[in-house]
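Only one protein chain is missing from this complex, and each of the others stays in its spot.
Labels for the chains are A and B, by order of writing; each one numbers its residues from 1.
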Amino acid sequence: MLKISKDKLNDLFDLIAQKQTLYIPADRNDGESEYKKYESGMTLSNNLNTVRSAKDFFFPQTENLVDFKMEGKNIEVIDIRQESEDFVVFGVRACDARSFTILDKVFLVEPVDSYYKTRRDHGTIVTMACTRPAETCFCGLFGIDATAPEGDAACFSDGESYFFKANNERGQAFIDSISSLLEEGDTAKLDEVQNKTKEILGKLPLSGLSTDSFGGDKLKEYFNSDKWAELSEACLGCGTCTFVCPTCQCYDIKDFNTGHGIKRFRCWDSCMYSDFTKMAHGNPRLTQLERFRQRFMHKLVYFPANNNGEFGCVGCGRCLSKCPISMNIVKVMKALEVK
Amino acid sequence: MQEAIINKAKQLLADGTVNRVIGWKRGEFIYDVTPAVFESAEEIDKDFVFDDFTSANVSKYLVKESQKEGKILAFLKPCDTYSFNQLIKEHRVVRENVYIVGIPGGPKLDIEKIKAKGITGITNVVNDNYTLKIDTIYGQETMPFYEAVLDKCASCKSKKHVVYDELIGEDGDVLESNRFEMVEKLENMTAQERYEFWREQLSKCIRCNACRNVCPACTCEKCVFDNPNSGVENKAAVDSFEENMFHIIRAFHVAGRCTDCGECSRVCPQHIPLHLLNRKFIKDINTLYGEYQAGADTTSRAPLTDYTTDDCEPSIVHERGVE
Partner (left out) sequence: MNNDTLIPYIGVVTDIRQDTPDVKTFRVVSPNGGKVFEHMPGQCAMLSIPGVGEGMFSITSSPTNKEFMEFSIKKCGCLTSWLHAMEVGQQITIRGPYGNHFPVETDLKGKDLLFIAGGIGLAPLRSVINYVRDNRANYGDVQIVYGSRSKDDLVDYKEIIDEWMADDGIEVNLTIDNPQEGWDGHVGFVPNYVKELDPSISKTVLICGPPIMIKFTLAGLKELGFTETQVYTTMELRMKCAVGKCGRCNIGNKYVCKDGPVFRFDQLGELPDEY
C-alpha cells in the first residue's frame, strides 16, 4: 500500500495546496478543532472530530442564491452562481463521509440543487480512519466501519506513516497527484492497529444499540408515544443539535436588502425553532414537544421511509457531547424502543 | 449529599408539600445529566442524580413550571438562587408555587475540559481527594480536579443562598471572587487587540441560540431576533458584523439583570466566553452606579432603570471611548 511517513505529512499538504484549496481539521486553542484552509506549516489535528461537521463544505451555513435589482415596477433577476473551484478536504472521519451520501439523497434528487452539486462535483474527500473512537461514537449502528471510511480516497495511520487507498476514480486521481511523495509500505503494523481499533469499536459503550425497532414502517408506533413529553421536557429549543449534526439539512430562504439590491440567501434552519413551521394563519407544531418529535422522527422513521430504510444519522456523537441539556438521539432511541 | 437530597425530595413529595420535583436525571454516561421533573419516589430512586456534573441551573424552567398546578420542589445551588430571585423581581415566576431547598454549590466539573486533555472513551470519573481518576476504554487517566472545573465555578461569586425555604447543609458567604480579572485584561488591551480577541471568539458562533435559550434573564415570550416583524430577525450571519451584534445586543438586553450565572458560556458548543460580555457590564455598573448584584434581593431598584442625581453623566461613554 502506498504511504508517506508521518514527518512528511506537511510536504504532502504543501503539494496538494499548490494545486487546489486544501482544508484540514486543525486545533484551536480551546481544545476543539475545526476545518481550516491549509496554510503552510499548519498541523493536522489529533482530535477525533471537529465541532462543526464537514457538511459545511457542500452545504454552508449561509450562502447567496440569487440577487435582484428592483427598479420601479421592474425586477431584474441576477444569477450569481459560479462553478465551484476544485478543493480537497483531508481528514474527514467515516461518520462525516457517510453523511455526504445522506445529504446527496436530499440535494441531488430531482430537482437537483445546483449550489450543492457544484461543490460535490469539485470536492475531493480524503477520509481518515479512526484509531481512538470516543465513548459517544456509534457509527457502527449504521453499518459504518470507522476503520475503513468511505470518501473518494481513504487514509490510514499506523502511528508512524499514513497509508492511502482509493475508493473511486476521483480518489485514484488524487493519489496519482501525490504519488511523487508516496512510497510502497508494509502494512503489518497497520493491520495490527486496525484490528485493535476494531476490537475497541466492538466494546464501545453504545455498541449494543440496535435500529431493529426503527424504520420507515414505524410511524404509527412512535408518533403518538407518551415518551415524547418526558423526552422533550427539558429541551431548550436551541439549534445546537441541528447545527453540529452532519446530516441535518433543513434550511430557510430569506432576503436581505443591501441598500443596492436584494440578496436572496439560504441559511441553516432548525426544526427545533419555534417559528420553523409558523404561517400567517397558524402553526402545526405549537410546542417544543412537536418540534422535538419532528427531529427524531425524521431521522429514525421519515428519512428511512423515503430512502430505502437508510437512517438520517451517522452516529458521530456530536449531539451527545454538545446538547446543552444532554438530550440526544441515543436517549431517544432507548426510551422509545419497543422490544 | 445525593442521598440527603433524594431523601428530602421523597419526604416533601410524601407529606404533600410538593407534587413534583425538578432536578437532574442520570444519563448514558457519568457526565450527561439532563434537567428533569420527577413525580414519584420511584422515578427519583431510579434516575435522580446530584454529583460533580449536575451543573445545570434549573431556575429558568421554573418560569413555566411555577405556572402549573401545585407546588414544585426545586433544588437550587447558591448561584441558581440569584437567578431565581431575579425572576421573582421581574415577576416571571410564581414564588408560592415553588418550594426551594438550597443545596451546596460547586465547583462542578466540565467534561469538555477533561476531553480537551485528549482523554477520550470516558466511562467513569471519580474525584479522589481532588485528583480525578478517569476510567476510559483505553485505561485509567488522572488529572487535577481544579483543572477540570467549569469556568463559572472557577470564579464563583457566592456560596450564599439568597432565596430558599430550607437548606441542606450550611449556608456560605459571598466570596471575594476573581471574576473581573479577564475583563480587566481585556480593558487593558488596545482597541485593535480587543477587537481581534472578540472577532476570533465570535466568529466561531454558529447561531444555535443555546446561550439565549438557557439564559435565565432571557425570558421574553418572543425574542426580537425570532420576530420576523422586528427587522432584525436572523437565523444566520449575513456578515460578521451581525454575528457580533447578536451577542452584544443580547448582553445589553440583560445588563443589570444578568446575575453572572455563567450558563451562557457553559452551554456554548463553541466555547465562546460569552460571560465576559456580561461581566464587563456588571463591572461598569459597579463602577458607574455603585456595587450592584442582580438577583441578590427582590426589592432594590436596578441601576439601569433607576434615576438618581448621583448617576454618571452620559458623556462618560464618550470620555471612556478615547484611547
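One rule holds in what follows: a residue touches a chain if its C-beta (ideal position, glycine included) is under 8 Å from a C-beta of that chain, and two chains touch if they have at least 3 such contacts.
In this text, all values refer to a predicted model and were calculated from it rather than measured experimentally.
Enquirer: Which shown chains does the chain we cannot see touch?
Expert: A
Enquirer: In the full complex, which of A:113, A:135, A:158 or A:233 touches the chain missing from this view?
Expert: Touches the omitted chain: A:113.
Enquirer: Among A:146, A:166, A:271 or A:336, exactly one should touch the missing chain; which is it?
Expert: For the chain that is not drawn, the touching residue is A:271.
Enquirer: Can you list, in ascending order, the chain A residues touching the missing chain?
Expert: 65-66, 68, 70, 73-75, 77, 79, 81, 83, 106-107, 111-115, 118, 216, 219, 223-224, 249-253, 255, 257, 262, 264, 266, 269, 271, 276-281, 284-285, 290, 294, 297-298, 301-303, 305-306
The working rule: only the chains that are shown with their structure count from here on.
Enquirer: Could you grab the centroid distance between chain A and chain B? Build each centroid from C-alpha atoms only and quote it in angstrom.
Expert: Each chain reduced to its C-alpha mean, chain A and chain B end up 30 Å apart.
Enquirer: Spell out the part of chain A that touches chain B in their complex, as residue ranges.
Expert: Its residues touching chain B are 28, 30-32, 34, 46, 48, 51-52, 61-62, 132-136, 200, 203-206, 230, 233-234, 236-240, 242-244, 252, 254, 256, 263, 265, 267-270, 273-275, 320-322, 324-328, 330-331, 334.
Enquirer: Can you list the residues on chain B that touch chain A in the complex?
Expert: 27-29, 31-37, 56, 61, 111-113, 115-118, 120-123, 136-138, 204, 206-210, 212-214, 226, 228, 234-238, 266-267, 269-271
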